[in-house]
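All protein chains of the complex are present and in place, except for one that has been dropped.
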Amino acid sequence: MKHLIDPMDLSVKEIDDILKLSEDIIANRETYSSICRGKKLATLFFEPSTRTRLSFEAAMLELGGSVIGFSSADSSSAAKGESVADTARTIEKYADIIAMRHPKEGSSKVASLHVNIPVINAGDGGHNHPTQTLTDLLTIYEIKHRLHSLTVGFCGDLKFGRTVHSLIKALSRYDNIKIILISPDELKIPSYIREEVLQKNNIPFVETTDLENSIADLDVLYMTRVQRERFFNEADYIRLKDSYILNLQKLNHAKEDLSILHPLPRVNEISTEVDHDPRAKYFEQVEYGKFVRMALMLKLLNLK
Amino acid sequence: MKHLIDPMDLSVKEIDDILKLSEDIIANRETYSSICRGKKLATLFFEPSTRTRLSFEAAMLELGGSVIGFSSADSSSAAKGESVADTARTIEKYADIIAMRHPKEGSSKVASLHVNIPVINAGDGGHNHPTQTLTDLLTIYEIKHRLHSLTVGFCGDLKFGRTVHSLIKALSRYDNIKIILISPDELKIPSYIREEVLQKNNIPFVETTDLENSIADLDVLYMTRVQRERFFNEADYIRLKDSYILNLQKLNHAKEDLSILHPLPRVNEISTEVDHDPRAKYFEQVEYGKFVRMALMLKLLNLK
Partner (left out) sequence: MKHLIDPMDLSVKEIDDILKLSEDIIANRETYSSICRGKKLATLFFEPSTRTRLSFEAAMLELGGSVIGFSSADSSSAAKGESVADTARTIEKYADIIAMRHPKEGSSKVASLHVNIPVINAGDGGHNHPTQTLTDLLTIYEIKHRLHSLTVGFCGDLKFGRTVHSLIKALSRYDNIKIILISPDELKIPSYIREEVLQKNNIPFVETTDLENSIADLDVLYMTRVQRERFFNEADYIRLKDSYILNLQKLNHAKEDLSILHPLPRVNEISTEVDHDPRAKYFEQVEYGKFVRMALMLKLLNLK
C-alpha cells in the first residue's frame, strides 16, 4: 500500500489493519501525539470541502505533524494552466504526504503516478472518496464490533451517491450481509452495483421506496441527501421528499440498537429532533473519520 | 465562563481576571509558550476579517497550540446548505476551541448551544465583537493603569459602530467615567445607548459635533471610520468628513498623555502624520489584542 486512490485497492486484511490501528489510536491518544513530528501533510483541495480538509488537518496535527496547502483552485497554480502532475511533483518537494481533492475523476491517480510520496484521494468528482468509506467502516466496526452479519439500509439518493456505492462494495466482501435499498424510483441504485456487486457476490438485497416499512430490520441505516435538482419536476420532488426524511416517528419502528449514519453535510433529510436519539451516530462518525485518517496516514508513511 | 458571545456576559471580576492574566502573559512570555501544546483552535470565519483571524491564530501559536479553519464562507460547507449548528458539531470533533465570525447576528450563540467546547464570538454582523472590547479595555488599562476616573471621547460613526457601543457599555460599569460623543448629527449614538446605558448608570456625557473643541479634556480618544455610504448625499459627506479626521493640528489642544485608539482598519480618519506622535496607541492596541485573546483562550480552556 503506497497510495490510496480507490477504496477497493485495499484488501480486507489491509482494511482490518487500518481499523485495528484506529482503535489503538483512540485508546492511546498520547502515544501517537508526536509520532509525525517533522512530517508535513499537503492538503491540495482543487474544490472546497471543509469537512474533509479539516478532518485531514486535525488528524495530522494530532499526530504531531504540520500542514500546508490550499482550499480552492483559485489560490492554486492550476489557474495558470499547470497540470496536476506538475503540481504534485512540486508539492513532493515540500511535503511528506498529499491529500488531494479534485473535481475531475482520476486526478489523484494521475498525481500518484508522478510522485514518490503517498497520495490519498480525498474525493475525485463523482468517482471515489475512499477515506469516507474507511470512516463508515470504522464507525460500524466501533459500534457493532463486527463488519459481518449486518442488515444495512441505504436511504435517499442511491443513484448518484458515491459514498453509498463505495460502502456497498466494501461491505460486499464480508459474510452474511443483507442490503436494503430505499429510494424513489428516480434515484435507484445503478444496475452495475446491482449486478456486478450484489448479485455477483450473492448478497441478499431488497429494493423499496418505503423507508417507514423497511426500518424495523435494520442494524445500520445510512442516510443520504435527496437533492431537489435530481428530479425532473418540482411536483415529484415535493411529493417524494418527506418520505425520505428521517424523524422520530419513523424511528418508532426501528431496533433499539440501530445505528444511523450520514456522510454529512445534511440539509433536512434527518430531522434535528433525531440528533438527541442515542441511535444517531453521525456526529460520532465525524470523529471516527479523523481517527481513521490518522491510522491511514501512519500506514502510508510506514510509521506503523 | 464557558463561551464568550457578548462582552456583557463577563462580570467586572471576570474582565479583571482576564486583564491581569494578559499582564502576566506580557511579562512572562516564555512561561506560556507551550501551555496549549496539543490544543487546536478552529477559526471559522464565514466572512473575511484578516486582522481578527490572524490575531487569534498568532495568539494560539504563541501559546504552543495549533490552528485549523477557513477564512471565508466560499470554502466552507455552508455553501452546501449546512446549518451553523451542524458545522459547529463537526468542528467540535476536530478542535478544542472555536473562534467564529459570521455575518448573521446570533450565529456564535447558536453554535455555542450545540457544542461542549468553548465558542468565542469573533464578530456576528453588527451585533457583538467581544474580543475587540477586551482589546480596548486592556489597551486603556495597560497605558492608564486604571479603567475608572477617565474622560473618554468617541469620534466618528457612533450610530453603526458596534465597537463603540460595546466599549461604552463596558466602561459604564467603572467609577467616575465621563463620555464625550463626537459625531455628525447623522451618526449620533443610538438612543438606547444614551438612555439604557449612560443615563441609567448616571454617566455624565456630552454630545457634540466638534472634535477640535472637545479634545482638550480627553484621557482617551477612540476614533472610528466615517463611511461615505452612511450619508444621504455626497455633499454632506464632503462637507463633514474633514471635521472628523484627526491630524497633528487638532492634537495641539490635547493633553500630553492622551491615548488615541482605533479598532482598525483605518482609511483616512487618522492622518498618517499622527502615527509618529507618542499619543498614537492604535498599533500597540493591535498587540494588546493578541495578548488578551491569549488570556481569554487560557481561561475558557481552563488552563488558568
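As written, the chains take the letters A and B, and residue 1 is the first residue of each chain.
Here, a contact is a pair of C-beta atoms (placed from the backbone, for glycine too) under 8 Å apart; a residue touches a chain by one contact, two chains touch by 3 or more.
Bear in mind that the values here come from a model prediction, so they are computed numbers and not experimental data.
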If the hidden chain were put back, which of B:M8, B:A85, B:I245 or B:V286 would touch it?
B:V286
Among listed residues B:S11, B:N28, B:T50 or B:S149, the absent chain is touched only by B:T50
In the whole complex, of A:A95, A:A111 or A:V197, the residue touching the missing chain would be A:A95
It is residues of chain B that touch the chain not shown, namely 33, 48-51, 54-55, 57-58, 61-62, 66-67, 71-72, 264-267, 272, 283, 286-287, 289-290
On chain A, the omitted chain is touched by residues 38, 40, 42, 66, 68-70, 74-77, 79-82, 85-87, 89-95
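In this text, only the chains that are shown with their structure count from here on.
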Rounded to the nearest whole Å, what is the centre-to-centre distance of chain A and chain B, using the mean of the C-alpha atoms as each centre?
41
